[in-house]
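A protein chain is absent from this complex, but the other protein chains hold their places.
Here is chain A:
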Amino acid sequence: MNRALLAGLVRLAITLAVIAAVILAVLIPFALPHDQPGAVVAAFLLGPLSSVRHLGNVAEYATPIAFTGLAATVVFRSGLFNLGIESGVFLGGLAATAAALLLPSFGPFTPLVAIIVGAVVGSISCVIPGELRLRWDAPEMVTSLVLNFAILYAGVFFLNYYLRDPAAGSLMSYRIPADARLDRLLSGTRLNSGAIVALAACLTVGIWLYFTRSGLNLRIVGQGPAFAAHLGLPSRRIIMQAQLVGGLIAGMAGAIQVLGLYPRFSWTQLPGLGWTGIIIAILARENPFYVVPAALFLGYLQVGGDFLARDIGIPSEVVGLVTAAIMLAVTASAIFQHPAVLRLIRRIRRVEAAQ
């Protein structure tokens, strides 16, 4: 029996137990006044699993937040709390739309070109706060937060004057040409080929972080800046590299979201996917391999919430409540660093050491 594995499972089991307890605690007050409280809980928990189509919906929700969760993971791993990923998504979507509308068609490569343009332009949103931090020691949290809105309004201006379809009722772009749209994977859902890209991206970044020299150096710089200095690592370059990669992924998220889901670009507010990405990164403990399950889990909650709204008439905002409560509980070190838990884990490990 591998007890190190067992010790690891203790934490997982506690995490799952905490999540289950939180879901029930939030849901029960909504379910109790209902005729059949059991049905409410069942709809929320089992609805998303009830058919292939609903599972497809889960994956559809999970796709963009897996990207942004990944982007947040990379950026946070560098030790910077750069929130530029939020506007990176917006900018990526806008730039991809612009590329699809303004550039000539590249045949089957049209989506690829648009996504690359979106990613590159989107990366600006993370690179600028990173550069400000390294060059002038300006707190990246503040600059990125402010920059998010600057980028939003600059983007809306661009949309209004260069991409706006005057025939459309409200502020939105011209129709995105069909050859720039992403392929749908499952009928009845909006699940598209972006989901595969998201999965591949998470695996690639995971391999980068844990199996390459450059990934090791990034983890060292982020978690031990003094150690990085001691080793003589080029910390500034490594940090900027992470901002760039995080920004590229955020931009890609926006591009894929727009090209995969919408007929036109119509964001006039920040889409909020970057914020969700931060939740994913925290939930996944900043590990790219865990980003996929974390994103699927939030997608699952979202679809469950849709069930409540559609079938039972409970507002789907409950999902936000559940997510918030889970975040509070899962990040509570009071639970995971509790002496009893640590003792338990230590005891399991020590038995192994003695063997």
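Just so we're on the same page, contacts are C-beta pairs under 8 Å (C-beta built on N, C-alpha and C of every residue); 3 or more make two chains touch, one makes a residue touch a chain; residues count from 1.
Assume contacts and distances are computed from a predicted model.
Between the listed names "Sugar ABC transporter ATP-binding protein", "Monovalent cation/H+ antiporter subunit F", "Phosphoribosylformylglycinamidine synthase subunit PurS" or "DNA-directed DNA polymerase", the UniProt record for the complex's undisplayed chain reads "Sugar ABC transporter ATP-binding protein".
When the full complex is taken into account, the listed residue touching the unshown chain is A:231, out of A:46, A:168, A:200 or A:231. Looking at A:185, A:216 or A:309, the residue that reaches the missing chain in the full complex is A:216. Within chain A, the residues in touch with the undisplayed chain are 4, 211-214, 216-217, 219-220, 223-224, 226-227, 229-234, 349, 352-353.
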